[in-house]
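Only a single protein chain was left out; the remaining protein chains are all shown in position.
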Amino acid sequence: MPFVNIKITKDGATVEQKQQLIAGVTNLLVNIMGKNPQTTVVVIEEVDTDNWGIGGESVTVRRQRGQ
Amino acid sequence: MPFVNIKITKDGATVEQKQQLIAGVTNLLVNIMGKNPQTTVVVIEEVDTDNWGIGGESVTVRRQRGQ
Amino acid sequence: MPFVNIKITKDGATVEQKQQLIAGVTNLLVNIMGKNPQTTVVVIEEVDTDNWGIGGESVTVRRQRGQ
Amino acid sequence: MPFVNIKITKDGATVEQKQQLIAGVTNLLVNIMGKNPQTTVVVIEEVDTDNWGIGGESVTVRRQRGQ
Amino acid sequence: MPFVNIKITKDGATVEQKQQLIAGVTNLLVNIMGKNPQTTVVVIEEVDTDNWGIGGESVTVRRQRGQ
Partner (left out) sequence: MPFVNIKITKDGATVEQKQQLIAGVTNLLVNIMGKNPQTTVVVIEEVDTDNWGIGGESVTVRRQRGQ
């Protein structure tokens, strides 16, 4: 019954990468915590780099500066 | 003052369905919990089926398999 | 497969009220949206009034002022 | 290490406004709480007015009524 | 820079299980997505079974019925 919400910047993650992430996180919850995979939900949110800030700046600005 | 976040797969929910859901959830919080509707917020997020996993697979893949 | 997160202030909601809220929200998603209740998850979070702000003030402070 | 999630209605917030908000919230966490800005993350989510409800109605409907 | 929020029912997860889950999810984001582990945050929330509903019932009630 776990619910996992993964927020990442929108950077061209492929369908295959997202499938691997869903499978991998579900397996961890089954193997480490003994959770039931059939009711384990994983939701991935891809966020525009203008809307993601770290260190007081947007990721867009940081990348323009070469970080 | 409650805050309700509803995440569903993006499956063509209509504006009318979303209005009914907002009204219904707000009424439940007023009737069951005695909350003030004027400060009850309901936010609906519609998530691409590639980004929603259950049972270790994306909803896209499950549907292709006929589940 | 919907996931619903309800945040309310910690104000002595009873187990019965929470059961009614879980049942009610699940029914809305089934009746309005055609969702499957067996994979509809509702999580209620009760938040200390010191940690909930509205109008720029905590709920604790607002109540002390009689609002 | 704080994580801040800001949900607002999608109303044409500019890139500059979002940068100011990211900078401002990060500064508050540094100045008030002594947090490290380099690991302070701020994520802004802009939500369609059909999907945001308050007072039991969507923001779209409220605005049509002139509220 | 990913942010992962894992919600599970409060069922006696040990400190060691939580450490394994944090390490495992971080590794997946590094290996599958190429993310930087130093800014990957994982937050685990343990929710009382009275506050977690599935199938329209709280987990507490389901367990009393033997499900």
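Each chain carries a letter (A, B, C, D and E) given by its place in the written order, and its residues are counted from 1.
In this section, a contact is a pair of C-beta atoms (placed from the backbone, for glycine too) under 8 Å apart; a residue touches a chain by one contact, two chains touch by 3 or more.
Note that the structure is a prediction, hence the values are computed from the model and not measured.
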item	value
Touching residues (missing chain, whole complex) on chain B	1, 3, 39, 41, 43
Chain D residues touching the omitted chain (full complex)	1-9, 13, 17, 20-21, 24-25, 28-29, 32-33, 35, 39, 52, 54, 59
Touch list for chain E against the chain that is not drawn	15, 18-19, 22-23, 25-27, 37-46
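The criterion applied here is as follows: only the chains that are shown with their structure count from here on.
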item	value
Interchain centroid distance [CA atoms averaged], chain B/chain E, Å	21
Per-residue multi-chain contacts in chain A, two or more chains	1, 3, 7, 25, 39, 41, 43, 52, 54
Category of the chain touch graph - line, ring, star, complete, other	other
